[in-house]
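Of the protein chains in this complex, one is absent; all others appear in place.
Just so it is clear, A, B and C label the chains in written order, and each chain counts residues from 1 on its own.
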Amino acid sequence: MSQLIFSILIISGIGALFALLLELADAFIANYGECRISINREKELVVQGGNSLLFSLMEEGIFIPSACGGKGTCAYCKVKVLEGGGPILPTETPYLTEEEQAKNVRLSCQVKVRNDLVIELPAELFLIEEFKVKVDRIVDLTPFIKGVTLGILSPEEGISFKPGQYIQLEIPKYKLSKEPEYRAFSMASSSKGPQSVELYIGLVEKGLVSTYVHEYLKEGEELIMRGPFGDFYFRDSERDILLVATGTGLAPILSILRHIRSEQIQRKTTLFFGTRIREDMYCVEELKEMEKQLPAFTFIPTLSREAESSQWEGKRGRVTDLIEDLVPEGADYDVYICGNSDMVDSCMDRLLEKGIPEDQIYFDKFS
Amino acid sequence: MIKQLRSVVYMFLISLFFASLVSAVMFLNEKKIASNQALKLQRIILKVLDIAAEKNTADDQISRLFMERVKDIRVGDRILYVGYKEDGHTILGYAFPVGGPGFWGPIQGMVGVDPDATKVLGIAFYKHTETPGLGGRITEDWFSSQFNGLRLFPIEGDQKIFYLKPAGTTGAPNELDAITGATNTSSAVETFLNDELDYFLKELWTTVEERE
Amino acid sequence: MPNLPSKKEIFLTGLWKDNPVLRQVLGICSTLAVTNLMVNTLVMDAGLIFTVCLSSLTVSLLRKYTPMRIRMMVQTLIIASYVIIVDILIKAHMPDISEALGPYVALIITNCIIMGRCEAFARNNPPLASFLDGLGMSLGYSLVLIAIAFIREPLGFGTLLGIRVMPENFVQWTIMIMAPGAFFTLGILAWITKYFLPNAKNSEERT
Partner (left out) sequence: MTPINPLTLFLAAIFTNNILLTNFLGLCPFLSISRERKSAMGMGAAVVFVMASTTVLNNWIYYKILLPFGLEHFRYIVFIVVIAAFVQLVEMTVERFFPALYFVLGIFLPLITVNCAIFGASLFMVIRGYDLVQSIAYGAGSGIGWWLAIMVVSAIREKLQKSATLPKGLEGPAITLIITGLLSLAFLAFSGMIRVQ
């Protein structure tokens, strides 16, 4: 028996010896001191030098996709390194095409952090965080849409996002779903208020998350939220703005409008907001209020299935008809469309026929 | 300095934990493995001496049979196993271990010969590191049973006791089928087995005869 | 915390979308060596599934405590220990299989899949997700191994799991038993998968 214990101690001794060797080497040989990594010129990280870029980013909670774990065989971890990356290594050339090399795309598992670096990452990779939120208020905007306001508990500085982006809300297990489910919802609140977020959640029958929100969710309850995601957000330019929304698609559009109001942007803005019937319409008072405050903003609601007899004086028909009648030929607008995917596709065709360049049309499809 | 110390201690503890885990599993299975090895050896010796040829005889029956029917004697640098008939004293044959370099690593086997060492009773290879499905097939019955009845004579000049030819081209009784696809292992076996048989006949056999 | 795909998704990626052998080109070494006999392949798969799952689980459990500089050494230690346990168990309970597999059981230690999964996934994900990821990946690996053995054994030996499948007068393709056969079979298998599934970028679906 003592022979067994003795042999175990020897093995642990060998292990510890090598650990010591590695640590000493790390301390004296491989320490490159502090290095600064600036990401998309927005976020700056200070990391310990000597490791690969992929590894240092992972230490800071930024997860670049990787399959082979830094063995240089899967080439999943491509990242743009603008400065400080050093020459392209022979381990990377097999995986990088000519124009990737020209755009200084590198394998982050091979690039070593030895000095300050400037890199560019796809936005969703490094901005995503996880938030603990508390349900502050639940309001019935329409028989099928609830306005949910979430206060952010942690992290304190709240969520920084661009107007129009969305988050993923996670709801706990309950009767209908065996494990936590999460769905994406666009944020309607203005990006100036990072401490709280407003979502418009429409009831989708047999939809696990929406049923939970409509029937089980109570004020004061705590949930998990992740984000921000998506490349549908408000872009600065000088052109006039056309906003098109149906149903819960108004959420990101409202976030853009609130951004325009708080920034006092003087660009001519028109909003086509379509629903089936008057009861489906919501936030009308706030939108009318905005029309008074912002001289350059016009709000044109339309109802596609309103009964003839009702005393609704506004437009009747679909938002696509509004585009047909009100958008002049050859107009040079920035267009933001949000709603269900068929609506977005049909609006897209109409707008292209009107001659609006495709790269000026931004859309967000809710399936 | 604490960071370095922490990781050294951490590595020590982790290796301690896993080394003891492995030793525990080893300790629990050591006897089983040892008895497997011993049993395999006994089964091979009995098979080679043509005492209990079937594969599925139960383990305890094998060891009982081995106790009754086989005695081991030390001859030169090897242990020889003397096999007896049912009556317990007329000699059935002798078995002795053989070994040599294979294609990948050392191969060990057992050879059984009749009482006056003129004919092979049986041969079996039991320890090797050849490629599975290729050289590794020397352990299969179709290959080892070919040697049964092989005539033995001390080698003079370059004439060998047996040859391993590609399957289907064998003619004389001492030309046996090599393993298709494992030419390396086959030629290795041919070389070292001939030398071992020759060594047995020339060195070991004489001492065995006097002992009788 | 990356946005964690649902458990089912992790499992499926390993199984097919990111199949370790065909898509990421990992774990090829032991794939070729033992796949000339289905029996050996099954034992190798079992050994690998046991090792990948447990190593991913352990590495993930320890991920917060392992100091960064020695993480590679700690992971190799964990993997090697599980493989030796597998080796001992096979020796004790399946002596003839361990005889047939020879050195290839020990070579599971350096199988790139295990280290790949530990480094890429287990090191920064919760234990259950890592276990599932390991399971998915190793099952994906085993499927490919079985597929190759399914081709190589009948052609090479005319048998499957030892039972004669090919007609009596079938001439065995000895090349299928040897190294070149393994390379060709896996090459053609990789060709077919790439032909039908060029690695399409997995589109991100939203509600």
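Structure notes:
Everything below uses one rule, namely that a contact is a pair of C-beta atoms (placed from the backbone, for glycine too) under 8 Å apart; a residue touches a chain by one contact, two chains touch by 3 or more.
Predicted, not measured: the structure shown is a model, and the values here were computed from it.
Considering the entire complex, the omitted chain makes contact with A, B, C. Check C:43, C:62 or C:77 against the missing chain and you find that the one touching it is C:77. Considering B:4, B:57, B:108 or B:184, the position touching the chain not shown turns out to be B:184 (whole complex). As for the chain not pictured, it touches chain C at residues 22, 25-30, 32-33, 72-73, 76-77, 79-81, 83-84, 87-88, 103, 106-107, 109-112, 115, 175, 178-184, 186-188, 190-196, 198. Mapped onto chain A, contacts with the missing chain fall at residues 3, 6-7, 10-11, 14-15, 18, 21-22, 25-26, 29-30, 52, 70-73, 75, 87, 89-91, 93-95, 110, 112. Residues touching the missing chain, restricted to chain B, are 18-19, 22, 26, 101-106, 129, 183-184, 187-188, 191 (touch as defined at the top).
One rule holds for everything that comes next: only the chains that are shown with their structure count from here on.
Taken together, the touching pairs cover every possible pairing of the chains. Relative to chain B, the most remote chain by averaged C-alpha coordinates is A. Once CA atoms are averaged chain by chain and compared with the all-protein CA average, the nearest chain turns out to be C. Distance between chain A and chain C, defined via averaged C-alpha coordinates, is recorded as 36 Å.
Each chain gets one centre point, the mean of its Cα atoms, and the points for chain A and chain B are 68 Å apart. Across the assembly, chain B contributes 3, 7, 10-11, 14-15, 19 as residues in contact with two or more other chains. Those residues of chain C in touch with two or more other chains are numbered 69-70, 73, 77.
Residue ranges of chain C in contact with chain B, taken from their complex: 33-34, 36-37, 40, 62, 65-67, 69-70, 73-74, 77-78, 81, 84-85, 88-89, 91-93, 95, 99-104, 156-157, 172, 174-175, 177-178. Residue ranges on chain C touching chain A, taken from their complex, read 1-3, 6-7, 18, 24-26, 68-70, 73, 77, 112, 115-120, 123-124, 205-207.
Across the complex, chain B is touched by residues 4, 7-9, 11-16, 18-20, 22-24, 26-27 of chain A.
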